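And then subunit A:
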Amino acid sequence: MAALIVISIGVLFNLFGCIGLLRLPDVYNRLQAATKCVTLGCCSILLGVLIHFGITDAGIKALIAIPLLFFSATVAAHALVRGTYHFGVKMSDKSVKDDYKEAVK
Partner candidate 1 sequence: MKYVAFFILGLAFWLLITFRITVPNVIAGSAASLICTLIFARYYFSSVGKLVDPRRWFWFLVYLFVFIWSCIKANFDVAYRVLHPKMPIKPGIVKIKTVLKSEFAKMLLANSITMTPGTLTVDIIGDDLYIHWIYIRSQDPEVYTKMITGAFERYIKKFVE
Partner candidate 2 sequence: MNPLIPLFIAVPLAGAFLTIILGRFLRDAGRYTGLLVLLCLAAVSIFAAATINGEVLAYKVGGWEPVNGIPIGIYMVMDNFTALVLCIINIVGFLALIYSVTYISQYTSENYFYSLFCLMVAGMNGVVLSGDLFNIFVFLEIASIASYALVAFGVEREQLEATFKYQVLGGLASLLILFGIGLIYWKAKTLNIADIKIAMGSNPDKIHYTVIQLLLLSGFGLKAAVIPFHAWLPDAHSSAPSPISAMLSGVLIKAAGIYVLIRIFFNMFIISSEIAVLITTLGALSMVIGVFLAIGQWDIKRLLAYHSISQMGYVILSVGIGMILLARGTKPEVATLAISGGIFHLINHAAFKSLLFLNAGAIEYRTGTRNLKEMGGLSGLMPATSSTSFIASMSISGIPPFNGFFSKLIIIIAAILGKFYLLALIAVIVSIITLASFLKFQRYAFYNKAVVGREQEIREVPFPMVFSMVILGLLCVLLSLLAIPQIRDMFLTPAIKVLTDPQLYTSTILGM
């Protein structure tokens, strides 16, 4: 039962992430919301799997998958956002500060 609750929370986070993917105004914010929420949601689902199976081979696999997912998703997000900036996508009108502009020049 606990497993089910954790998995449901994970799916809920995924839902938030995908809503963010749809609603937010520009790529940077979408990356922000979506990657984080979805990664955390999936980690939560994997945690649910760990709880469900206990310490068996499946549980350990889920446990291994969590840090892997964390690292890969993080680095992918970082690489994407850097690439996006260099690709020349403008930030949305709502943004208030851009320190990186000088560094790129």
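How were these candidates chosen? In short, all candidates are chains of the complex that A comes from, given by their letters.
Here is the rule we go by: a residue touches a chain if its C-beta (ideal position, glycine included) is under 8 Å from a C-beta of that chain, and two chains touch if they have at least 3 such contacts; residues count from 1.
Everything numeric here is computed off the predicted structure, so don't read it as measured data.
Applying the touch definition to subunit A and the options 1 or 2 in this complex singles out candidate 1. By the touch rule above, subunit A contacts candidate 1 in their complex via residues 13, 16, 19-20, 23-26, 28-29, 31-33, 36-37, 39-40, 56-57, 60-61, 64, 70-71, 73-75, 77-78, 81-82, 85, 91-92, 94-101, 103.
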